[in-house]
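Below is one structure, written out as structure tokens; comments come after it.
With one protein chain removed, the remaining protein chains of the complex are shown where they sit.
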Amino acid sequence: MPLWSVRGLRRGVVTTRYPAKPDQSAAALPTPPAFRPRELTRQDADRMIAVCPRAALRRREDVLIFDVGACAACGRCAGVAPHAVTASGEFELATTTRSALIKEIPILGDQR
Amino acid sequence: MNPASEPDQPGQAVGPASQDAAEAARKLRDMIAKQFGRSLHIRTLDTGSCAVCEQEIRLLSAPHYDLQRLGFFFTPAPRHADLLLVTGPMVRAFDVAARKTYEAMPGPKVVVATGACALGGVYPKDAFVHGDVGEVLPVDVWIPGCPPSPLALLYGLSVAVGRLAEKAPGLTFLAEDDPEGGEQ
Partner (left out) sequence: MTAVQPYAAATSEQLVRQLADLGSLEVGDGAATRGAVTVRMPPETLEAATHVIAGTPGVRLADMFAANDGDAATLRLVWALDSGYLLTEAEIEGDQYPPLSDITPAAFVEECEIYEQFGIRPETGKPLNRLMLPPHAGPDFPRLGHRPAQPPEEVHAPHTVGGQAFEFPFGPVRQVGVESLYYGLVTSGEEIVDVYLFTWHKHRGMEWRLRGQTLPEAMFLAERVEGLSAVAVGWAFAAAAEAALGIAPPPAAARTRAVALELERLYNHAAAMAALCQATGLTVGQSAAEIALERLLRVNATAFGHRYLFGVVEPGGATRAPDAAVLQRDLPAAYGELRRAADALLNTNSFMDRLEACGILTAEQARRLGLVGPVARATGLAADTRLNGSHPRSGPAGGGPYAEHPVTVITAADGDVLARFQVMLGEAAESVRLIGTFLDAGAAAERTPLPVKGDGEAGGGHGLGWAESSRGEVLAWVALDEDGRIARARLRPGSVRNWRGFDDACRSQNVFTDIPIIEASFWLTAAGMAR
């Protein structure tokens, strides 16, 4: 066992201080999309809805309804509408209310 | 978090007598949350996942994350557990095992559904799966992700015990360079 104790002491502490302090490794994680309403047209929205593998996106008139809970952060929506979509960088998404994960994104791109 | 293990009924009118009851319930919830915030025992439940969520959950006790430093512990016995961490789309063939595990946990208890599968995001409701853990168990906390990383899980557990305020209601998912009046 001295072998392991020496290894451990030499290795040092790798434990994160999260959530007390931010953790750098979070920057590399895939996150749900954030949208640019002024760049988003109805056509963009419909194309994104068609490629989303699991119904995280729906459209009602000029509102894109985005279910963050259903989102797998796969990036396909960003792939078909790169001008209108970017990574949100948000991974602290847990909630006690399911409806807090349903977001409404205004579609304003057609008005330009 | 439901001391009575029943989901809250939305839209109930609150009169004077039920205001006292609501106040008492709030005090009880706060007291319980405080206890859970110091020492919480977690039982995991796989209702049909692809095995990746389980790997992220296992890493919670690994040196990089060490959930024990936050007062969270894993326990194999539902009888000793305070929180049920559920993955997977609730395969129908698993319903009985899921209910038995939930019912074996004494109240007060918290149910946390974690991962896109458990939140209704990967499988639609069909003959094989419910598609959403909430169809069979009363869920208190939802943690999105595919898979949710150990950091997201630590955040979710902290929210579940009331140690951290949740951000989700305030997030708009509008890009910073085009917020259209909303704030990120």
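Things to note:
Read from first to last, the chains carry the letters A and B; within each, the first residue is number 1.
Definition applied: contacts are C-beta pairs under 8 Å (C-beta built on N, C-alpha and C of every residue); 3 or more make two chains touch, one makes a residue touch a chain.
Quick caveat, the model's predicted, so the values are computed rather than measured.
Taking the complete complex into account, the chain left out of view touches A, B. Although one chain is not displayed, subunit A still touches it through residues 1, 3-4, 7-8, 11, 14, 25, 28-30, 51, 53-54, 72, 74-76, 79. Where subunit B meets the missing chain, the touching residues are 42-59, 61-64, 74-76, 88-89, 91-94, 97, 100-101, 122-123, 126-129, 146-147, 149.
We adopt the following convention: only the chains that are shown with their structure count from here on.
A separation of 19 Å divides the Cα centre of subunit A from that of subunit B.
Contact residues of subunit A toward subunit B in the complex are 14-16, 18-19, 23, 25-26, 29, 32-39, 53-56, 66-74, 85-86, 88, 90-98, 100-101, 103, 105-106, 108.
The touching residues of subunit B, when paired with subunit A in their complex, are 1, 63-66, 69, 116, 119-124, 134, 139-146, 148-149, 151-152, 154-156, 158-160, 164, 166-169, 171-178, 180, 184.
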